[in-house]
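Excluded from the complex is one protein chain; the other protein chains are retained at their positions.
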């Protein structure tokens, strides 16, 4: 299914007046503070976040899974779902595929479908943390780090296959998330595991087209519970440097030990030109993969403060691959993604409100109180009218969640797809 | 020194018009949502938070202390400082004394001074975590839990002395924070330590006037680094039940293990009628004692959501003793407290915005997305015009931090007190 | 399959002499310290730990599962597996069933099989965290805490059914682990959820036979990632008190926030007569369910120190239901359980070595250094000869892992069962 543009417009028209009032008032008060509103709106409009194909069905935990009705059961339907998100929010203009779950059968048709919905193919993701049916080698004891060369070769070849698939679709980057590690002390030789991983990544890197980048994720634990080969940004950074200038670190918000200062990691990686991608989600305990902004929205704002700073001051750093990496066990996946997208836009807009010159001056004065005031003034501002304006100008819905419900989209999907579909890979 | 009322008014007048515009706009938009604004403003106006006497000087860490100029060096000056805070914010109408640091020499004079500044004496705090000069017994190995009866008796008597001091000032509660615990496995017998503590608390409880309450803090670690006798709310709750109906648990935001769900603890204690007090601060790692709302403002809002719910639905629970328990190593202590007070008011006002009926309905529907929307709608609202209005009606400053700086208060304090004063107890 | 007693004896005979030498030497040196060795051996011999039926197949994570060959595919085979463990270790004389995964078809036959292997039926476990096929109501939004009465009733009835099943097998306790909670702020009303849970537990409690006990687990997070209804020991303790004297708390080592002092919790619960059961495993990050003693063996020893103390000094506390609750993704499940059993026995024997009188005296002297020396002296002792002796006297294997491998048991299981069996419930 596809949302008709006019149905969004019809909905918008009902609350256009009230939006305009709120926008005008906010706009006036910001202009008094010499904020360049057009610039902010323009940046928000340009900000596009990729939706991972696996987030469109209900996720699960090791204790089970409660499925959601009307889930997409193939790649076409996944792209349609992203099309719905994008039509409503105008900020989800990309999809990030997971191979082997999303191998296209007809590349041309898939590309045309995505194109018709204004959806690009962002980073492609390989999977060496599960064994596929009929796989020759098992990843039970690791993939790129495995002590067995045949296993490493299979994992390397899989990544190269993923690049080739992505290449046919117009993707420009490969994301490597490695579950490799160990569950018990002594199981792994740390040095060998890291060296094998480095060698394997270099092999994959050789297969990377010139205009591609390789994004290396890190994670401290899970699914391995004693050690992970790429356990932190330091290891990822080291590997990216070893591979070459097209290799970067990727930060996933949920992949850190308790209490980590993630915004500092983001900032330092950008200053070194090595932050290549970013996965959004939120968490209270571990890699909880909750809706973005649902637990620690101020932390998200602080991270965006560093991202904005880096985008303005670190030309050495590339454009980032933005993606949501959440999992929705008890919400309608599409509603959940809409909430995530809204939270991302909100944090971005608030970060753009920060007066960087004023902040810098306060920092040089060691006026700690004022530094905090500057950040909190931006954060406390209700920027929703700005986000509405950006969506409106792009043709999206003033209030995407309300529109999704008013248009009864889930029921239409159930009608089309049935209740008991299960998304591939879940 | 004391702030002159007219100087605040003069400052307010300069931005009164702009305030009124913002207030009117917010007010209109909230009225459309059927929010009872007068009710919220009235509640915010009534909300008073005690300032602990030790927060008025610069704090320190075990690695040292950087003192601040113009610190209060006696109880009179501490009360004056709270008077300044209260004049500006109209929400700091109480002081919480720490004994033996703040024993009044002249009770009548002290009471008159506080009265003239509209400052009440809130909970009094005992100190059995340090040895006082000439003390007969040492608390090195514990106080109320000590295996030595003479030490326990000294600690019990000290608490009774503190009650008596507080009683002369009009306080109505005693806060017991116990550092007791152990640094090494085996050092303590857990059962004996807890039993001794329970017995000691019961002795103190006997000395409690009828209209007083005893507030029992808990904390997982620091300054003991292996175990703490009252390590969590469960232990505090157990002890409060053992002591009697005038004994309650006290929650300090910084006294929890990483990732604790504090709002749930608050809610459950209120449902059992056993939440007696609350200490505000913020933290990223442990008991960091940072400015309220400076790290996790959304968590503070969620806690206030439970506090508001409990105040409305749990008549079994008493009025709470609210206090800031922060420590300011690198900020002007008064500015820091102003920021804390603002953050508390903000979280409270936002929590009051939550439509509890709508939330309950969404919860009954298991409409998780809507539950989140309801909370986030309240949280995303910029409530600063409401806070300004509340302060204005109470005679405070529209913008307390700006007023504090415009009135050049710190320099006046330095002129009066000198640069190198050190607050007692620091 | 069943291990023949003589095959164990044959293996033992090969290393009997060397065992005897080591035992004699250790025995002599302990006797010099006035340790009552016979008493320790006797206690170790009597100590029996239940094996949960779900631990006999390979576990998994949300990212997938790597199965193990020869897994038991029905209850009979699971009991046979426990029989193998018990024959080798003589410390696994019980099985803990999980319903609905392990409902017997023929009670008489099952009881005879277990009896023939000297296996008892320990606590039975209910499952309200997953939806069973054809279930009328879904646990997606909670079970005993659900806002919908029909769901609560289904969950209550299930627990009563579990009691009835257990009763026919000779079990004497029901373990209730509740996944109930919420993934997002606002989703749940904490007070309602707890009250519903309390009411539901009371209903189940009514169905409890007189000689049964109800064991209430707690856990801070997972599979819910914002709040869990029974989040900590304090909540579990409160519920157990509300239900009555046959209700107890159950401690699972992996169900705590980072850095929790678990031994203190154990100690306090025993002093209140409310520790009913204990689940062994180990972890580095969360509920990792790793082999017991594989990560923090000293913490396990400290916990056993409290358990031993409580068993000796707290007659108010019942006998505990001991169970291993680990999950084995990359090890042979039986070998993993043998390692867990060995680690438990080791910690228990070392704790029994502690001279409690000496420790008490040092505690009263506040001789912290000596307290530590006493604990470390016990811990540093190599007690393996004691464990061997206990097994030997019970008819088990001197070295169970070696015996398991020498007897080629896994291959026999594969021959009998085939490679691709999957244990029910996994």
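Chains here go by letter, A, B and C, matching the order in which they are written, and residues are numbered from 1 within each.
Note that a residue touches a chain if its C-beta (ideal position, glycine included) is under 8 Å from a C-beta of that chain, and two chains touch if they have at least 3 such contacts.
Given the structure is predicted, the values throughout are model-derived calculations rather than measurements.
One of B:125, B:159, B:235 or B:291 touches the chain omitted from the figure, and that residue is B:291. Within the set A:132, A:147, A:164 or A:415, the residue that contacts the chain not displayed is A:147.
The chain that is not drawn here is touched, among residues A:12, A:53, A:159 or A:227, by A:227. Considering the whole complex, the residue from A:29, A:153 or A:271 that touches the absent chain is A:271. When you scan C:132, C:259 or C:312 for touch with the missing chain, the hit is C:259. Considering the complete assembly, chain C touches the hidden chain via residues 22, 25, 29, 258-259, 261, 284-285, 291, 293-299, 330-332, 335-336, 339, 346, 366, 368-369, 372-373, 376, 379-382, 384, 401. What chain B contributes to its contact with the hidden chain is residues 59-64, 66, 129-131, 138, 140-141, 179, 183-185, 187, 220-223, 225-226, 258, 283-286, 288, 290-291, 294-295, 329-331. Residues 140-141, 147, 182-192, 194-195, 220-221, 226-227, 231-235, 237-238, 257-261, 263-264, 267-268, 270-272, 302, 305-306, 309, 313-314, 359-360, 362-364, 366, 368, 371-372, 374-375 are the ones on chain A that touch the missing chain.
The criterion applied here is as follows: only the chains that are shown with their structure count from here on.
Centroids of chain B and chain C (each the mean of its C-alpha atoms) stand 43 Å apart. Averaged Cα coordinates give chain A a centre that lies 39 Å from the centre of chain B.
Taken residue by residue, chain C touches two or more other chains at 140-141, 183-185, 187, 220-221, 226, 258, whereas all remaining positions touch fewer.
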